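With one protein chain withheld, the remaining protein chains of the complex are depicted in position.
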Amino acid sequence: MQGMEPTLNDALSRIDTLWVVVAGVLVFFMQAGFLLLEVGFSRMKNAGTVVAKVIANLSIAALCYWAVGFALAFGGTGWFAGTEGTFLGTIEQGAFPAMEFSTAAVPAKFFFQLAFCAVSLAIVWGTTLERIKFGAYLIYAVVFSSLIYPVISHWIFGGGWLQASFGMQDFAGSTVIHLIGATGALAALLLLGPRQGKFGKDGTPNVIPGHSMPLMGLGVVILFVGWFGFNAGSTLSVADGRFAEVAIVTVIGAAGGVLGAMAMSYSLTRTFDIGMTGNGVIAGLVGITAPSGYVEYWAAVPIGVVAGVLVVRSIIAIERLVDDPIGALSAHGVAGVWGTLACGLFTAPRLAEYNAIGEGGLFYTGSFEQLGVQALGVTAAFLSVFALSLAVFYLIKSTYGLRVGVDDERRGLDIVEHGMWGYPEQFMPVPGSEYHPPNTPGARAGALALPLTARAQEG
Amino acid sequence: MQGMEPTLNDALSRIDTLWVVVAGVLVFFMQAGFLLLEVGFSRMKNAGTVVAKVIANLSIAALCYWAVGFALAFGGTGWFAGTEGTFLGTIEQGAFPAMEFSTAAVPAKFFFQLAFCAVSLAIVWGTTLERIKFGAYLIYAVVFSSLIYPVISHWIFGGGWLQASFGMQDFAGSTVIHLIGATGALAALLLLGPRQGKFGKDGTPNVIPGHSMPLMGLGVVILFVGWFGFNAGSTLSVADGRFAEVAIVTVIGAAGGVLGAMAMSYSLTRTFDIGMTGNGVIAGLVGITAPSGYVEYWAAVPIGVVAGVLVVRSIIAIERLVDDPIGALSAHGVAGVWGTLACGLFTAPRLAEYNAIGEGGLFYTGSFEQLGVQALGVTAAFLSVFALSLAVFYLIKSTYGLRVGVDDERRGLDIVEHGMWGYPEQFMPVPGSEYHPPNTPGARAGALALPLTARAQEG
Amino acid sequence: MQGMEPTLNDALSRIDTLWVVVAGVLVFFMQAGFLLLEVGFSRMKNAGTVVAKVIANLSIAALCYWAVGFALAFGGTGWFAGTEGTFLGTIEQGAFPAMEFSTAAVPAKFFFQLAFCAVSLAIVWGTTLERIKFGAYLIYAVVFSSLIYPVISHWIFGGGWLQASFGMQDFAGSTVIHLIGATGALAALLLLGPRQGKFGKDGTPNVIPGHSMPLMGLGVVILFVGWFGFNAGSTLSVADGRFAEVAIVTVIGAAGGVLGAMAMSYSLTRTFDIGMTGNGVIAGLVGITAPSGYVEYWAAVPIGVVAGVLVVRSIIAIERLVDDPIGALSAHGVAGVWGTLACGLFTAPRLAEYNAIGEGGLFYTGSFEQLGVQALGVTAAFLSVFALSLAVFYLIKSTYGLRVGVDDERRGLDIVEHGMWGYPEQFMPVPGSEYHPPNTPGARAGALALPLTARAQEG
Amino acid sequence: MKKIEAIIRPERLQEVQDSLDELGVSGLTVTDVVGCGRQKGYTEQYRGTSANISLLPKIKVESVVPDGISEQAIEAIVSGAYTGEVGDGRVFVYGVEQAIRIRTGETGEDTVRHEMAEGWGH
Amino acid sequence: MKKIEAIIRPERLQEVQDSLDELGVSGLTVTDVVGCGRQKGYTEQYRGTSANISLLPKIKVESVVPDGISEQAIEAIVSGAYTGEVGDGRVFVYGVEQAIRIRTGETGEDTVRHEMAEGWGH
Partner (left out) sequence: MKKIEAIIRPERLQEVQDSLDELGVSGLTVTDVVGCGRQKGYTEQYRGTSANISLLPKIKVESVVPDGISEQAIEAIVSGAYTGEVGDGRVFVYGVEQAIRIRTGETGEDTVRHEMAEGWGH
């Protein structure tokens, strides 16, 4: 099927391509993690809608990112946005210069980047659970995956101004994926307001726990596993075994996040809060995402621990102000900022050089320069995404509406938006779901029937 | 441990082998997806049996396909069936000529094909939930994985008459895996009849919703992820980055399926039905399965959308006639037929040539030839599998019995066939599962106790 | 980014590195399997704690194994323990001689071995569900992953006395991972005692079924999938397609385990117990783990079947003596012993030679020598781990305490140790989770309202 | 007024509802309960251990009716709930001293007299 | 003593609890029930098929009170449960022949008289 004999370079490229596709599959799998996280942190009456939401968002992201997103993000080195490659119309390596360092085939790179876009979009919705109108998801998803995410990610990943002119470091997206997502989430939240009953008449917050920590926990473990594709896959290459090192840095960061969060949770509330433990994993992972390709193993420990401590303090503080059911502002936003800044502190000069982006961090160089660049990048990304998202959500709010009606919120999004509960047997009489005991005496008991009959006759 | 120095060809072969094994693992993982799909669409009293069923089927398929199935499917180019390689007794590439185009090691190819057989078998049971006898699974599984699936798949995948003489195109199995599975499902359903209470006295269908849309949704996302192994793995090779392109076609097809199904569901019922959204993903994926290696990106959009529209219309139509709890006839059967025919419309001549099977589709060539071949293939596969399956299920019905008794169906398969519910605490008093509030006043409340005690004293 | 042009050897090494990382990711994913298994086999009131436990253990294992564990396990060929490579301070292949046969990069090997350590630790806790204090997990995890697991695994995997001087065969860890874990589990169990209410006043056991067979089943399938990384990844290499063959042996062994367990369960209790089916998979997999790289396909059948039969008999026998909620002693302990001994029976001489460890088994050579070696290894590992673990748990018990108080056990670990239930809506009034029916007559019913209103007026 | 309280098999609820509907009984309240009587529970086997289940699921139907139709209401319930097998359940009748409709504040027998329903579709 | 039994909307429970608390009612027992009356259920559409849901979730609140405060207790409940929409529910009153406090063995009206609570935080 092929004209020419493959060469050693073909073999090397195939290996990179294979890794990038496999990593992309792992990142796609993170959708299951977000689904479970949101399901677990919702009440039973709002658990089903998450399923439809995740699937619909992923689908919209796929089509929009294919049509224009990828071109805007990677199709050339314009300072603001790319232009080449709408509908993946070309697979020349040269058309996507920011990823040319990797020999992986362009379709593999597209596949991987699409999965990233879908992750960032999934993060947006964590703050909006249990009250947003379903259509709002759909509208924002189109704008986010065609425009907001591609343009901002171009600045930092795709050779735009922050990367090319300033050397901003963000290996796998603490800012590009997580902070962007969390910023959209903040804009949505501010326009949505809290769930009914979240705050008492005196403004103190009430506890509205999610309905299933087991599903939440499964989601967290899936995200953890997917993150190996996320961070280690961001090498886009298997050269020098760097991707394995990135994977190790990732585990250590996550572990630090967990221990930081558990220690903080215990010291504040005398219990190891389960949700906080889960948030600790996420925060550790988000925190280590930007530095994962830039730091030595040891640095992952403080980066993770600080992320874990921050996420707990931040959730408790935010809980008194706004209603973020899943802790997305803290786990993706605060930890995303921290992770990006951490490059400015911990980046090893040898790895900055290896990646050919930016400089070593403060602790190596004594210079605040890289830290300043990181702060600039965070600020630029935050402000841009916030302004754009606020505008979009404001438009949605003033036309289609952002929030379901008071009564509909009480009834739950599942029945109101989807015509059926996510757990029907918990809410309605399902035919045949009433319990039927066995009818014939002794039928099942077999050898056991005898002594028991005897017992019953005595009793 | 090896005599000779490895060559470049060894390296290339190892890369292919690695991909095929990884893809095979992804396809095995789809068993978790089917498990969750069936669990989610069952009532609570029938949720546990699915677990035992999936595990038992997978085990039977493994042994039977290893013993004879693989040999029948791929062991030579006989028009009807292969013969070489029972018990994987040879690992010569030449013994399995239909897969010789790939340099992957034979055991990897076996591993991958076994996973496919298990998927097809899993599809069979979607129509039979909540009333079939457990033993019926076991008996049919033996026949299916030793005989039915291997022979029919040989015709289309293994170099048999439909592939070799007609050039039927089915890249990853819209017909071979999905239609075959759904046809077995139809045969079983016709002999089983509907669940008690599905149809009212006047014949109108009643709603029997499954008990957990979250688990269903997780299953769908897992299937989606597994499908990357399924379609992109069917290249059996990483040459030319084709496998990455197939993965992209797959995502686009699935996205089309979702949007088609949601639009249709909304236009018919004014809600975004959650189950229909899930069925939309599956239908999109099933529809794009046959064309995934034959079509350009753009073609995946109409193929997916049509699959999504069809699945909703088909489920609603079928719902009035027979009782298919999971929508398998529509999602795997109707969409499988559509996907196979779609090759006859959309196959790009350059890709037909690349794969060296068949011709370009109607929209390129203006000729109905390939479409005719596809229709022939669908018909041949459907009729053969239907006749064989009906015979097997009829035999089971007239000897062992196909359906549990009326009372047992009411009690639920979990307790009747497995001696314990899948969710015991929902059905019986489990020791220690009654709720125990804390006993010692103030013990847990800590600093909070004071104001609250005060409040209680006022109240 | 690299000085020299990569060579063919670089390419080969990259392929191995890629496989080892991917396999490592699969093994990490097994944590989700253990999480679900333990959640499924717990009562609802104790389901949440499992999440916090799994995450905390994984984190501790990551840090300890990175700091010292890996060095003890693989850092040199000392008879008792290794020394090189604390904090992964070197990535020279020569520093880890027992894995030098593979050309995969050292960080990939570390990543893989870390995942193994975390699996072994996860196995420990199966016996301790629903009554252990949370802090006990944390303390033991530190000792286990820094000391117990690394030293014993060094003996068998890392070039220590059992491997180097005796040629003990344990391809992927029936002893090293599973028996070690189960032995820790036994030590914990003996000091913990049974759950309240497990044994009646007359000493007969009561049924305390876990709350969710669907989640248990999902866990089992995830473990199954992860096991492909576990066993086939233990090649640490893709040379000769051996890893694909190991994967096939693994499937066949698991299938044998399932059929053995189901047959035994049916013959003893006339039902296909769901949990036993799950235990059958695990036992088949554990049994085939040691032999997976040493035996021919056919041998996987008897090895699996015997493991499946053993696990059922063993669970029923153990049930009368101690309280092992998940069956860990049987599935990991008994099956682990069986799997290790099975090498002494079934190892093919050609594969012993290929791996350059030990001899062929009894059925090939007629000699009991290898069997003797295997028995020695099992005994040494069991006794060492048991003594160490008993000491650690005894110390925990006499200082911090091993078990929660009587009332706390009744209330459940979720609320007592974590301040909130895993399923809050099942235990407390969650604001807004009471059910709200629609309020406005006819609002939702649309076209349907008319006939129904009519009906209501008649009734 | 009388309160009629019936303990019935879960699967007979629909029939009982239907016969009360026909009679024009104005309202009823349904509770999930478990109980034992002549029917004594059963034994399950699980992992080789046996579990005795001593309380069986039942449904409690309560309806407060005017004195005048209490006999008919009892008959309607009995006819709807009857299967003839052990475990069919019981009907108990109690006196009611007062009844109030919260929405209107009405009291007495009027509150439990049959009226046209407000219409399906709420 | 009287037993006051109220069938109310689930979302009014907190208000009913609060008004009984103010009155100093000593205890109450709450049960999840479903019921129908004037409010007749509704119809859901699912996958093109419609489902009729004929029983709606309600809450039953029971409290045994001394004869003296039964009128006030009824008023308290009615005021807490009232929304004015169909489906607000009913209050029924029954005579109680005897009451025993298990912990102390006390009998009679004393067992249901208002007392200082033992304190929050149990």
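The chains carry the letters A, B, C, D and E, assigned in the order they are written, with residues numbered from 1 in each.
The rule is simple: a contact is a pair of C-beta atoms (placed from the backbone, for glycine too) under 8 Å apart; a residue touches a chain by one contact, two chains touch by 3 or more.
Bear in mind the structure is a predicted one, so any value in this text is a computation, not a measurement.
**Q** Which displayed chains make contact with the chain that has been left out?
**A** Contacts of the omitted chain with visible chains: A, B, C, D, E.
**Q** Looking at the full complex, which residue from A:Thr271, A:Thr340, A:Asn355 or A:Ser433 touches the chain that isn't shown here?
**A** Result: among the candidates, A:Thr271 touches the missing chain.
**Q** Which residue from D:Ile7, D:Ala51 or D:Ile100 sits in contact with the chain not drawn here?
**A** For the chain that is not drawn, the touching residue is D:Ile7.
**Q** Determine and list the chain C residues touching the chain excluded from the picture.
**A** 410, 415, 419-420, 428-429
**Q** Residues of chain E in contact with the chain that isn't shown?
**A** 3, 17, 26-32, 64, 94-103, 105, 111-112, 115, 117-122
**Q** Identify the residues of chain B touching the omitted chain, counting contacts across the whole complex.
**A** Chain B touches the chain not shown through residues 434-439, 444-446, 448-449, 452, 456.
Operating definition for what follows: only the chains that are shown with their structure count from here on.
**Q** Provide the labels of all chains in contact with chain A and in contact with chain B.
**A** C, D, E
**Q** For the pairs A-E and C-E, output the one whose chains share more C-beta pairs in contact.
**A** C-E
**Q** Report same or different for the chain B and chain C interface, where same means the shared residue numbers exceed half of all residue numbers found there.
**A** Answer different: the two copies use largely distinct residue numbers here.
**Q** What pair in A-E, C-D or C-E shares over half of its contact pairs, by residue number, with A-D?
**A** Having compared contact pairs by residue number, the answer is C-E.
**Q** Roughly how many whole angstrom separate the Cα centroids of chain B and chain E?
**A** 51
**Q** How many angstrom between the C-alpha centroids of chain D and chain B?
**A** 45
**Q** Could you list the positions in chain E whose residues touch two or more of the other chains?
**A** Those would be 11, 34, 40, 42-46, 50-53, 55, 85, 87.
**Q** On chain C, where are the residues touching two or more other chains?
**A** Only 8, 11, 15, 18, 22, 206-207, 209, 212, 269-271, 273, 275, 435-439, 444-446, 449, 452, 456 qualify.
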